[in-house]
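With one protein chain held back, the other chains of the complex are shown just where they sit.
So that you can tell them apart, the chains are marked A, B and C in the order they are listed, and the count of residues begins at 1 in each.
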């Protein structure tokens, strides 16, 4: 028998769809009628039917139609002002917990109920996630986008609660559908072929883990790729090279998180990454007690842009010494010119340390840095010419960074970051950053911007 | 590898528990500290740890402790009044959607966040469901019970959304753990032995279906037992007798829902029954296209009490003719006395028709009747001496009822019931009820109470 | 889609069956035609069809029919004598490996091919196993039973090869169908209720393991029940009592195999028990490194009969002293008479030691003893009044025995037993046996029978 709504729908889907398409008066009903029907209390079967009708309608919408639908949701299905006014009055009269509850209920936009009930349609959860993705894409064209988006976020926060996520190791025993997603979603180091996919999940010194939600069993929410190594890698080739020696897992001392990819644009703002790292660290420690260090090998995706801005701004913190050295960046093919590379190494690693440690007085602006430092990791090492790929050079002049997850320090680092927006930094990196600061300070007594 | 939080916890549970028990400062922390920690934004790992600490603490609580915990939640973790006041003021100034949203957020009790985060602990969902059950048991002793209970209900409504429920057929391929629940929870016709359990799920003309939530894979939320028959049964023995002839499923024309049991007291008010019936009807129609009728064979659990009240009240609608006949009920062993039974049949079936059709002018008070009529079913037939068990006699003088789920009428019936609180009734039953009303009306011109 | 022959048959079974029953000329064909068809090389589909036809026919046979079928197989489907004669002549002429092969092929009874092809029918393997069980039941009435039985045994030895068996732990996560078998097959300590079943598989200090064959996924071949304890138990109550303290598994030092049951009469002679114990020992050692001892708590099922024979034979090895003491056995209720029990303890434990150690000069006749000693276990301890159940008293005067599986000694013990048919015996038990022998020897210088 069919086990869950998805399978159920697949089984009777054809028949149902034909019925809906042929005779169902809902097919041509105005959207607002479909929404009102979902809000009304129908017999349980009818509610399911109404949800399917709206889901089906949405699936056939053009972008134009979607904009109209979101606008309708935003304008007509907010909370009821009169009801809010009454609830405010009642609350202010007595200020009871029940009054608070009534206020809370009255101020809930009606569209939350619509979205909640839409979830009952086959494939409803995935549809709602893609619906929010669509809304995000139309954000600028939607007058009430922020309120609508908050409703999506509210529902998803409840539904994608940590307690409902399932951690799974992905490997060749995973289904083709799941592996297909891995290929599609890998955002950091692209997977170009089946052979490359196997290199990521099959060797004894590779691991890949993902979070899944029970309603989207073939569709990971987020995944992380891990390499088991002896030492902290300083170059992406130590991890990705196809002819590298395989590290025997029990001999490994270091687990390297070298790629983390969020898979669902529609779940933006629902954060899974920190929890994923925590859970994977627990898994790996249980399986491989010899592991001593958990680090990343991460890009600094906005570093090159930051450098460009510094160079463009004559008043920036850039010392004239650095400014002169950085001119070598304008020379095409500089990484292949040993002299140019040697001249750039000092300034670029120093500036990277400064950029990522946030110690230029402001908060960390690099998104990857903010993620790991906010999770309580420490900026451990800046690696020079660590990623010679076109993208690596363009985004970060080849620099890669290790963040260290020291289990005894995570909570303390996290709290400090919450308070100060400044991340933990290893002494050596802090020194690099200070050298840069001093160069800059010597010339410019003004406080850095 | 461990796949989900439950299994994960089972695996590392021992270690974790020992660590918590031995050195964890949270073990002896005041409850309010644990709650505050859960509310604070810790590093992702720490949040998981805090949730586990509170879950673990709750599991060791005495009823006394639980009362204190619920009281704390009720009194100290409501919404923040000052924040509400600000939100009200801001809303009233501008009345924007954003203002509504802020008001909604401000009036959400903080304990919702506590409960939401507690869910991340291993077995968290099941724990929260049992927690609400505990709170229901202590309801009278808890000053703010209603507000607290609403928070549970709010979360569970989001989490146990129809889209997350999985329909499964239960049979001998189900796990022992699940079958064990069937034995424990069957509320209508008790299962006393393994042999009886097999009779419910194994024969070709039996079906049993349940809803499950992914976080509680061994614990059904609700289940229904179905018999496949030729005709609508008029006696429970046609369904339960161990030596009955087995009906070849493809020859069956009728599916009889003869027992529906809710399994989770902690999910009171989150209604699954109507949807379950709808989904099972769809399953059965897909599997057995020969089915023509979907009916129940249901008790009328408060009928005997209603009769008793009528007889005790000299001004009740009871005609003097019926009143005299009903005296036979006081004679022990009347069902075995053909004369007594014959004298009772007319009045009792007539009164049952009246009682269940709600046509005595008021709404239906029988809980089973309210459930099925509210789902859109029709009161189809009243069966005389249909359940001779001790319980059947005590609760309903042996009367059982068939409700008919006519797929073409469900939605109409449901809407009429929503509007009038009066259920749909088959002509024959309506006639029975009218006869009773007339008897009563002849004597007493006053409108029935 | 249907995944294996069993499921496939369940799905299209109805249709197929009806087709066979309605129009299939095979339905009324003589049995010999069905057998000949199976032997002939049909198109692959036809072969499957022919196998189903014979399987179907067999399922409808009366015992009478079965006797005729087995007789047919025995008489008409042996090897071809003329072909054997030719093969012998050819072999004797050249004595090549190819000639040997031809001789082997020529002397294979044709019924092996029939049985092999019958296996392709849905549920074929289970059918063949039950077919052999039927044949065993009719053994005395079948002239060529031995040859037929050897063919079954030959096939089953190939099919139930150790490499194809799957070890599974049985617990409440097992299916109802499998647990049902546990209840049905438990041969040593009967399982009377669902509650008793749970006591065998659910507590933390219980384990139950079974071997399965992929073609019979719901039907265990053999299972063993294990108790985890601190010490070697001396009484069945230490293991089965429902109010015993639960032993924390990691604190357990002893694993007690207290019940081993073969489930398939039709697999008689295909031995699974020794391998099961070996595999379970490996499992338990991997899971619980604290285990120090693997022992059984076993019955001596023919001990009482042996005693009875000794007492009935005036010339038996029984000393006059023992003979006098054993008279107390004739007194009903002797276990409750401390005096009688005390008088019996010495002679009965001594005689049990003698009986089970085989040291009365002959081989061990007790089937349980032969099994464990043959596996390489050591007769470790004789336990007095260890099983007061009616069966325990009737079969073995309440005596139970521990066999010890000492991993370092198993192979040596096994080889010694293979050579001498005398099992390994712990010093204390050997002493007990010697005392008995001396008593006997004093009186009767003749060698024990």
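The definition used in the following text is that a contact is a pair of C-beta atoms (placed from the backbone, for glycine too) under 8 Å apart; a residue touches a chain by one contact, two chains touch by 3 or more.
Everything numeric here is computed off the predicted structure, so don't read it as measured data.
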Next on the checklist: I'd like to know which visible chains would be in contact with the absent chain if the whole complex were considered.
Outcome noted: A, C
Checklist entry - From the list C:26, C:39, C:61 or C:88, which touches the chain that is not on show? => result C:88
Checklist entry - Where the complex has a chain not shown, which of C:32, C:46 or C:420 is the residue touching it? => result C:46
Checklist outcome for this item: Checked against the full complex, the residue among A:198, A:293, A:343 or A:370 that touches the missing chain is A:198
Item to check | Absent-chain contact - pick from C:65, C:265 or C:418 | outcome: C:418
Next on the checklist: Going by the contact rule already stated, which one of C:161, C:193, C:320 or C:420 would touch the omitted chain in the full complex?
Outcome noted: C:161
Checklist outcome for this item: Of C:66, C:279 or C:421, the residue that touches the missing chain is C:279
Next on the checklist: If the hidden chain were put back, which residues of subunit C would touch it?
Outcome noted: 1-5, 8, 11-12, 41-48, 51, 74, 78-79, 81, 84, 88, 91-92, 95, 97-98, 100-101, 103-104, 107-109, 116-117, 119-121, 124-125, 144, 146-147, 150, 155, 157-159, 161-169, 214-215, 274-275, 277-279, 281-283, 286-287, 375-376, 407, 410-411, 413-415, 418
Checklist outcome for this item: The missing chain sits against subunit A at residues 14, 171-177, 179-180, 183, 193-194, 197-198, 201, 218
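In the analysis below, only the chains that are shown with their structure count from here on.
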Checklist entry - Which of line, ring, star, complete or other matches the graph of chains that touch? => result line
Checklist outcome for this item: argmin over chains of |mean CA - global mean CA| returns B
Item to check | Intercentroid distance (Cα basis), subunit B paired with subunit A, Å | outcome: 40
Checklist entry - When the C-alpha atoms of subunit B and subunit C are each averaged to a single point, how far apart are the two points in Å? => result 49
Checklist entry - Which whole number of Å gives the spacing of the CA centres of subunit A and subunit C? => result 59
Checklist outcome for this item: Check: subunit A positions touching at least 2 other chains come out as none
